[in-house]
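Following: one structure in structure tokens, then a few remarks.
Rather than the whole complex, this shows some of its chains in their spots.
As written, the chain order gives the labels A and B, with residue 1 at the start of each chain.
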Amino acid sequence: MPPPITLLTDFGDRDGYVGVMKGIIAGICPAGPVIDLSHNIPPQNLAAARFTLLNAAPYFPAGTVHVVVVDPGVGTARRAIALQLPQGYLVGPDNGVLSGVFDRVSPADIKAVELTEPKYWRSPQPSPTFHGRDIFAPVAAHLAAGVALTALGDSLDPQTLTRIAIPPAEITTEQIIGSIQHSDHFGNLITTIPAAAIADQTWVMQVGAVEIPVGKAYGEVELGHAIALVGSHGWVEIAVNSSSAQARLRLVIGDEVRLMATT
Amino acid sequence: MPPPITLLTDFGDRDGYVGVMKGIIAGICPAGPVIDLSHNIPPQNLAAARFTLLNAAPYFPAGTVHVVVVDPGVGTARRAIALQLPQGYLVGPDNGVLSGVFDRVSPADIKAVELTEPKYWRSPQPSPTFHGRDIFAPVAAHLAAGVALTALGDSLDPQTLTRIAIPPAEITTEQIIGSIQHSDHFGNLITTIPAAAIADQTWVMQVGAVEIPVGKAYGEVELGHAIALVGSHGWVEIAVNSSSAQARLRLVIGDEVRLMATT
């Protein structure tokens, strides 16, 4: 059975664009599952696409083909790429959306190609506005069906790939300074502080003048109260029990948060 | 071929949380269909989740595994459960979201377990905030792949399961008093009055000072006019032809409606 193909786009859910990509895939590799990560990435928001893929990819079986189509440069000189990593494949534009995943892999373990072989596209003349349909979906389906990465185009040096850099948290034994990197559907605020950084000590969070306790589960604080905890992504996040931390604290992406050691 | 797995959550469609659950399922039981019931249950709204599952489950083939993750108590002492009914399986938190379905089954026909066997989880240390990914999705995939319910944990007495009670309609031959229990995407207002209650007589509906005719199809009244009819769920509902009854009548969940016999 072919591996899963995942789709992550900013196409929304009103038009038939996502369905069309699945139609193309069904014509090439009908037997494998096609799984939506999200189609509601804010239009052209490369950082949100990077974050979503980075946090979802580890939960998929080996060999999965992840396709990202958040692509403001479609039709210009930006490269279309496919990567083979130990855990599976990445397909999309070379604009940084894939970099959250491949930056965690040693360059020696990455094979990369520019998609230059029209034989694996929908047609040799792709639409200059919809490479998702004409290049990325058919290429992903061919990969899932067993075509070798190297057949898809010219080899690329992984060092030349476009990256989106997120400033890492500053970590000492007394304090950790990070920032908000994402706000999810529940209004949870996910920071740039990794779980491992807080494992050996106890902490309290400071956000401006507000102190927030650090715990393990939403229910440790009363309804409507804020708590900082290690979220399911493996980052420290701020939540409000049965409500929205974003609505309560009015923080935006990039705002600073601090953890102060209490022991 | 494995039976379908359905997913019903309040995760929304912006983040990758639902995709991650499907990734976990694809790693355990790749061949069966995974079907979304809804991911737009209002956050933590147990009654809406219960209603949606109750009205969808009867249309699925025998053996289907229904997973519900509307779970404000995640990480606290609330139990994680799986049930085997004659028509299939239910997996989710023991907070009442599954009760609309299992309350229609004789307790003698229900097998229930608490999910205490980490062997069928994603890891022995599940995230305290995302049991959907770490417990419910893998357990559902193992059930679909053929693992026996009793392998998943300790047996439970079905009488101890948490229920959400909806006040039943008061039914006499002259009048029926019910209430609004749900409002759907079209603005149709679904009441607590079951279809069978109105089968043998003719009725008119009273909502406050407004009289609404009782009929069979939206098109029996003029565009923009209200009609009460038996909806596809098997409940009496109020609709407005080509418009929204909710917007027109401004009723909310719990508001009283009356049917008066006219014969």
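Quick notes on this structure:
Rule of thumb we're sticking to: contacts are C-beta pairs under 8 Å (C-beta built on N, C-alpha and C of every residue); 3 or more make two chains touch, one makes a residue touch a chain.
Bear in mind that the values here come from a model prediction, so they are computed numbers and not experimental data.
Because all chains derive from one sequence, the complete complex can be expressed as a copy number, which is 3 in this file against the 2 shown.
Keep in mind that, in the parts below, only the chains that are shown with their structure count from here on.
Chain A and chain B have centres, each the mean of its CA atoms, that are 31 Å apart.
Across the interface of their complex, chain A is touched by residues 11-20, 22-24, 26-27, 30-31, 34, 43-44, 72-76, 122, 127-130, 133-134 of chain B. Here chain A touches chain B in the complex through residues 1, 4, 6, 8, 13, 33, 35-41, 52-53, 55-56, 59-61, 64, 184-186, 216-219, 229-232, 239, 242, going by the rule given at the top.
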